[in-house]
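Removed from the display is one protein chain of the complex; every other protein chain stays in position.
This part shows subunit A:
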Amino acid sequence: MDFLNPVIDGFGVVLQPTNLLYCLIGVVIGMLIGVLPGLGPAATIAILLPVTYGVEPVSAIIMLAGIFYGAQYGGTITSVLLRLPGEASSVVTVFDGYALAKQGKAGTALGVAAIGSFIGGTVSIIGLTLLAPVVAEVALDFGPPEYAALSLFGVLLVATVGNGGRTKSVIAAGLGLLLATVGRDTFTGASRFTFDTLNLADGIDFVPIAMGLFGLGEILHNLEERHRTVPAPAKITNVWPSRADLRQSSGAIGRGSVIGFVLGVLPGGGATLSSLVAYAVEKRRAKHPERFGKGAIEGVAAPETANNAAATSSFIPLLTLGIPANATMALMFGALLIQGIPPGPQLVSEHPDLFWGVVNSMYIGNILLLIMSIPMVGLFVKILRVRPAILAPITVLITLLGVYTVNNQVFDIFLVIVFGVLGYLMKKFGFEPGPLVLAFVLGSVMETAVRQSLLIFGGNPAGFFTRPISGTVLVVLIAVLALPAIRWAMRRRSVESRDEELV
């Protein structure tokens, strides 16, 4: 029971009125910035950092953490309503979320996403409470070879998540992989496809690609559609998920929580991969996988649950090892230093009040977010009642503004327009942008990891199979790839033998 004492003390810390207030401020700001594409939690926390100087350490970190996971809730809203995924981890949500919104079921999608996010977040916090130190040690076994294997797995999954033809998905994914090679080679410093502009030296940013292909592409396509037919205004049939919807998504939420927690611990890219894996698992398990992409509620529940669970578990490396897993965590690191609390392996033992205060504040924050989300759902779905003639220009404006705020570069605005046109053309010719965007994100992870691994192995590719985790992933991968071929061969043989019998 000694173990539980600091946990309970932690609740004492959170339930102080000031800390509750900071938690509320944090999640409200987080949700707002999450709604806006572009401006992410990292930039917001950077701006608010000076505000935290005068605040108690625990309160400051509780607020900043709230911004981070609050943003995950907010990101769903634009993905579903406007087809604008604010972060790589919500790209998958767009597939079914936007399809549901078009059918007038935006409320269902947002409601299920909110509930899934709440459950995923909470499961992950429980995992964080009980398993943090153990999980952190295991995560260290994930080196470049494991990332290489996992991202390869991810890229292959991409081809199965698209709901256009398989060939078209593969073509789009191939384009995504090519786009990922743009920029300065991280190993030799050579410039690749940068056309001598420094703006491309670091490659293309995720945000202009996603905003252009999904958001602008959709708007351009709608413009054309409207010339042909007068669309009936989207009816909003139900604002809240029915009991059947909830029953249908319960499995997806459960599996998404676990997938998100596990993959989120991995530093870098965990959240995106988890949302993709969660979606693919649901599609594979479904009796009617063809529903996916056309408004399957599990297709929203699974990735939204997973990315929230992943956002929470990405705190584990920071709080237990002192390693910031992403830009937002790097700022948390800075915030802790300012408060005179160096984040590191000794944080839990030296500052248990801070550790447990922050962890427990996430329980409260998630409940606050759920409570806020419910009335918000009704409010946000009304956006769809706005006439496209008014909504579209506002969306374009917000998109361009959002894209600019990421790197403060006008160049990115042009980039988003280029990708908008590409998105329009893709939609017109029946290509899905999803596989492109996901392959783009995973492609750069894969390239770096493969090349790092080969350096570590001294150039011997057999090294991937000598390590337990990367070896297992690759063997499973090969088995999955080979399975259809073997099955086909078996069926063929049985058909042949039957033919022989007939003769």
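Everything below uses one rule, namely that a residue touches a chain if its C-beta (ideal position, glycine included) is under 8 Å from a C-beta of that chain, and two chains touch if they have at least 3 such contacts; residues count from 1.
The rule is short, and it goes like this: contacts and distances are computed from a predicted model.
**Q** The chain dropped from view, which UniProt name applies: "Glutamyl-tRNA(Gln) amidotransferase subunit A", "Tripartite tricarboxylate transporter substrate binding protein", "NADH-quinone oxidoreductase subunit F" or "Aromatic ring-hydroxylating dioxygenase subunit alpha"?
**A** Of the names offered in "Glutamyl-tRNA(Gln) amidotransferase subunit A", "Tripartite tricarboxylate transporter substrate binding protein", "NADH-quinone oxidoreductase subunit F" or "Aromatic ring-hydroxylating dioxygenase subunit alpha", the absent chain's UniProt record gives "Tripartite tricarboxylate transporter substrate binding protein".
**Q** Considering the whole complex, which of A:7, A:32, A:170 or A:367 touches the chain not shown?
**A** Looking across A:7, A:32, A:170 or A:367, the contact with the absent chain belongs to A:32.
**Q** Which of A:111, A:154, A:241 or A:343 sits in contact with the chain that's absent?
**A** Candidates A:111, A:154, A:241 or A:343; residue touching the omitted chain: A:343.
**Q** Check the options A:8, A:130, A:198 or A:425 and report the residue that touches the missing chain.
**A** Of all options in A:8, A:130, A:198 or A:425, contact with the hidden chain holds for A:198.
**Q** Write down which of A:4, A:190 or A:244 is the residue touching the left-out chain.
**A** Hidden-chain contact among the options goes to A:190.
**Q** If the missing chain were put back, which residues of subunit A would it touch?
**A** Given the touch definition above, subunit A has residues 32-33, 35-36, 39, 42-47, 49-50, 53, 140-144, 184-191, 196, 198-199, 201-202, 267-268, 317, 321-325, 327-331, 333-334, 337-338, 340, 342-346, 379, 382-383, 385-386, 390, 394, 398, 401, 405, 407-409, 448, 452, 455-456, 458 touching the missing chain.
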